[in-house]
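A short worksheet on the structure shown next.
The complex is shown incomplete by one protein chain, all other protein chains being positioned as in the whole.
And now, chain A:
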Amino acid sequence: MTQIDVVGLTKRYGTTLALDGVSLQAREGELVSLLGPSGCGKTTTLRCMAGFMDPDAGDILVDGTSVTRLPPQKRNFGVVFQNYALFPHLSVFDNVAYGLAVRRLPKAEQRARVADALAMVRLQGLEDRLPRALSGGQQQRVALARALVIRPRLLLLDEPLANLDARLREEVRWLIRDVQQQSRITAFYVTHDQAEAMALSDRIAVMKAGRVAQFATPREIYQRPAEAYVARFTGDANIIPARPRDRTADGGFHVPFGGVMLPVPGVDGIRPGDPAMLMLRPEALSLIDPGAEGVIPALVLGTAFLGAALACEVSLADGTRLRLQASPHAPVQPGMTVGLRVDTAHAWLMPDVLS
């Protein structure tokens, strides 16, 4: 429906720079996550987009038209809040109908649209209840229906699952994705949970201290992080200081590691000899017979049985410690010497900090 462009958003609180030139785009029907730790500016970005806060500089464009000067009530954006923000004195029906009542729509149309919205979030038969008589998951469904019923140009979700327990979180997460896909609404989704962002998003903006560290698809963020910060924030990773020796024929780097020379892909800007970081996700490492050729010998420090996998911590000859996941049937015990194989297609060389 809508294309959103956020351009150079800047916001200062006193002397601290909360947003430092945040630029993002969302194409029609796309769900974009803002991922980062608390204080990284993701919620501030969302609040500026919603109009609850004025940015000091920058612009927010909807289909090329600036909305930065519009008050929130003129933007027609649906907002879902972390603590639901349902009106406690209004029934489920009246909460969902709120935006329609404000627009003075005929009662019959209000009823029909509220029923549609509640059906969409699969919450029917509770229309007369007050919010306090609902569970957290039900409240968040009402909040979602209330935001959708006004047919917003953009849906903004501020950590909508943070107050739900783990089981409900999964359920509501899929509901949000379904509803967003069905209604083809462009959406921005703030979260600090990388798994949530991965599962839901078309693209993820990883934020760091008021800036966008990387803005790309979940796959790219996970497999080709722009810097070590992004790699650390998007899942388990072994991140080891490394200096590439030279470029490979296919554009990668030769990196000395554990006594062997690994050909690994990496960020283009790195020059041979520069200090860099080698990322090895646990699934890029596997254990094999230590006698085989070209393997890296490693000492098993500890193991933990996770059911589907056996988590191992190993150390290399130079003291580098690595975490990896082996087959749960692997006959591995602490103190054993094993062979380590690196799947170089899943390794990645990146700068420590993007300059």
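One rule holds for everything that comes next: a residue touches a chain if its C-beta (ideal position, glycine included) is under 8 Å from a C-beta of that chain, and two chains touch if they have at least 3 such contacts; residues count from 1.
Throughout what follows, contacts and distances are computed from a predicted model.
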Which of "Pyruvate dehydrogenase E1 component subunit alpha", "Sarcosine oxidase subunit delta", "Phenylacetate-CoA oxygenase subunit PaaA" or "Putative spermidine/putrescine transport system permease protein" is the UniProt protein name of the chain not shown? "Putative spermidine/putrescine transport system permease protein"
Which listed residue (A:Gly41, A:Gly58 or A:Gly99) would be found touching the missing chain in the intact complex? A:Gly99
Would you mind spotting which of A:Tyr13, A:Phe52 or A:Trp174 touches the chain that isn't drawn? A:Phe52
Of the candidates A:Tyr13, A:Phe87 or A:Trp174, the residue in contact with the absent chain is A:Phe87
Missing-chain contact, candidates A:Leu17, A:Leu130 or A:Ala216, resolves to A:Leu130
For a quick check of understanding: of A:Ile4, A:Cys40 or A:Val79, which residue touches the chain that isn't displayed? A:Val79
Footprint of the hidden chain on chain A, which residues? 50-52, 71-73, 75-79, 81, 83, 85-90, 98-99, 101-103, 130, 146-147, 150, 156
